[in-house]
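Only one protein chain is missing; all other protein chains are in place.
Take a look at subunit A:
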Amino acid sequence: MIKSVLIFNQLGKPRLVKFYEQIGTAAQQEILREIHAIIAKRPDTQCNFLEGCQSIGGPDSRIIYRHYATLYFVFVVDSSESELGILDLIQVFVEALDRVFENVCELDLIFHFDEIHYILMEVVSAGMVIETNLAEISRAVSEGKLQIKPASEPSRLGIGALRGFV
């Protein structure tokens, strides 16, 4: 089972915090800090698996992460998941983001943090992977988008302007 999906940047600023177990806010931040502290100092030449995280899951848990530009995508899973499979899954998730945002970058994640949640929801639900097919994922995401298009129009304009500004 997947226990948690975290996205944070190199400084440890959270971009997405999703726990599939109910954990208090303070504990969530503690886990985030701990994992960032371990991962941030690992160079890319080291393997992307870490075993046994003290604060979440204990010895059965594994931390599997991938480093994309400024961001770390971290999955905390237990031993029933395949390490290499999860690595592929992270890639699928990032590709799904890329399809939705067209050339996704950290700013997209900052300003659409809720949308990242909705995309993740189509890949992982209740700690289990429900879809690994990119086409299916983006179809479900766009179906959700269709229903809120009118409401979100102004805010998207604002962000579009900002992207040029930043």
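Criterion: contacts are C-beta pairs under 8 Å (C-beta built on N, C-alpha and C of every residue); 3 or more make two chains touch, one makes a residue touch a chain; residues count from 1.
Going forward, contacts and distances are computed from a predicted model.
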Missing subunit (named according to UniProt) among the choices "GPI transamidase component PIG-T", "Translation initiation factor eIF2B subunit beta", "RBR-type E3 ubiquitin transferase" or "AP-3 complex subunit delta": "AP-3 complex subunit delta"
Interface with the unshown chain - residue positions in subunit A: 1, 14, 16-18, 20, 22, 24-26, 28-29, 43, 45-51, 80, 82-85, 87-89, 110-111, 113-114, 117-118, 121, 125-133, 136, 140, 143-144, 147-148, 151-152, 154-155, 158-159, 162
